[in-house]
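With one protein chain removed, the remaining protein chains of the complex are shown where they sit.
This part shows chain A:
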């Protein structure tokens, strides 16, 4: 097979960067070679990792034909050569140039040029960095096959013009509508009974003929007006989305023919800058003689602006996540910690001491155990903290999640929770601390996981509200492309962008978000900021529902964190200064005073533990860690770390959480 392929262009030293920050990591950049290749089935752009090149050529594995799929699963660490090669191979790229929809090329002055290819179905490949030049030469070669136009709105974006005369004439022939005999169309189908057409024609010649004409209309429209080859018919997507997501508020553009684009005149976006992270010396300077933090707001401001030095993260996060109260003294913190240790092990004993006999009659717990079992095995296994078979940290992950089931039995375990726990456990390196910090982090997002998914629906519609004001043009575009429900942001919101950023970045992002600056819904504005950066790509490629979703999924791990944070803060300030900001948006941004009546009780979740039939047992026969024994406390009060009551979503959200507490699966 390989012999049939003709290489039209090849360039070495083309890299995929999988770890942007850690330049010392030799696996951070994967070297490879990019090709433009003529194959029997078409012209392909391919990229292969160097490690795979010699091997694959020998094995004649050139043709991963047609699989234009690519999946984000990028960080990796491997043991054996073979595994390493497998890991490398997953980055391999191969696609037909006719599937190319657009690309972004960035050629900064002092750095390597890179190209990001985007396919018609929205598939977005990781950036190819040309360390040794060649990006321009590749595009030049490419231009012999496709027409490229630069976006007027985004200098880096190039759109491929669908222009394939061969395809045009062929399709006309296929339709047979312009052939000599006017009856050719009919004859064609009569002579091809397998098409199932003649039956219809005999029964209903009028419809069939009109259908034929409408086919021409469709054809003309598809080829001359909107070159969207693989989109679903509008009728299949248009209305059902909001039918199927009850409770979502979607303002539809009833008349797609009318332009409803109104420009909001927002004040100009102020330039904001990030700063240095919070360091040990600075952190220490905030404590007074009895160990109380003197200027809490200033501490938060520093964290918001620059994050926290990883060296002191485990301490600082305990404050951010309510493990310690911000106004506590050293003495009080010691007490708090002791009580939390006791409480944790008491709850851990609750599930640890359930016999298999009991569990047979406790389906709910058994099901949750099964889910946790599965998810622990597939949570951040590429991170060295969790990698390798029989890694003891997997057990800790498991124990914390099981104990959380006991702590918040009403909610139980829902997929995505292990994603939230993993970065916290990596920072804390201690089971009890990680548990309580996880519980604190969950307080902020637990409404995302409730049975009715209302928390998610509310937030997605809040993004919609914000977008309507911030960028009506993009908003109208998304609405008219079946994406007004912002479902494509689902993963972002559910687990706070966990899958969208690299591990070290997510820790930074979360500590920024946990400061609740400049408002409690800053994560929604971050969503706006990312979408703002993708606006040209989405709109100029004329992406529809599926392509938007695909593109948004695929930009994961390639979103620049600091730029996004700066942009998000800028957008917040713009909106805040905007005089005609609707009340609903002010509410989302926390610019209205929150009504006092809404005291979001954490007790809702505490109470649940005592509602279960599980009793704390004194017999500790099944406890395998002896030191746990010392920690067992007879106290039944669980101190809840949540000094922060999570009315993060404004008034509306509170009622949802109250309702959610009733749910018991």
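Note that a residue touches a chain if its C-beta (ideal position, glycine included) is under 8 Å from a C-beta of that chain, and two chains touch if they have at least 3 such contacts; residues count from 1.
By definition in this document, contacts and distances are computed from a predicted model.
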item	value
Protein name (UniProt record) of the chain left out of view, among "Nucleophile aminohydrolase", "Ras-related protein Rab-7a", "GINS complex subunit 4" or "Casein kinase II subunit beta"	"Ras-related protein Rab-7a"
From A:269, A:282 or A:491, residue that would touch the chain that is not displayed	A:491
Residue of A:129, A:346, A:523 or A:550 touching the missing chain in the full complex	A:550
From A:43, A:123, A:353 or A:393, residue that would touch the chain that is not displayed	A:123
Residue, one of A:499, A:535 or A:586, that touches the chain absent here	A:499
Residue, one of A:106, A:382 or A:574, that touches the chain absent here	A:382
Hidden partner interface residues of chain A, rising order	41, 64-71, 73, 76, 86, 89-90, 121, 123, 164, 166-167, 170-171, 174, 194-197, 200, 204, 206-208, 210-211, 214-215, 218, 229-230, 232-233, 235-237, 240-241, 244-246, 367, 370-371, 374-375, 377-382, 414-416, 418-419, 449-453, 456-457, 485, 487-488, 490-491, 494-495, 499, 546, 549-550, 553
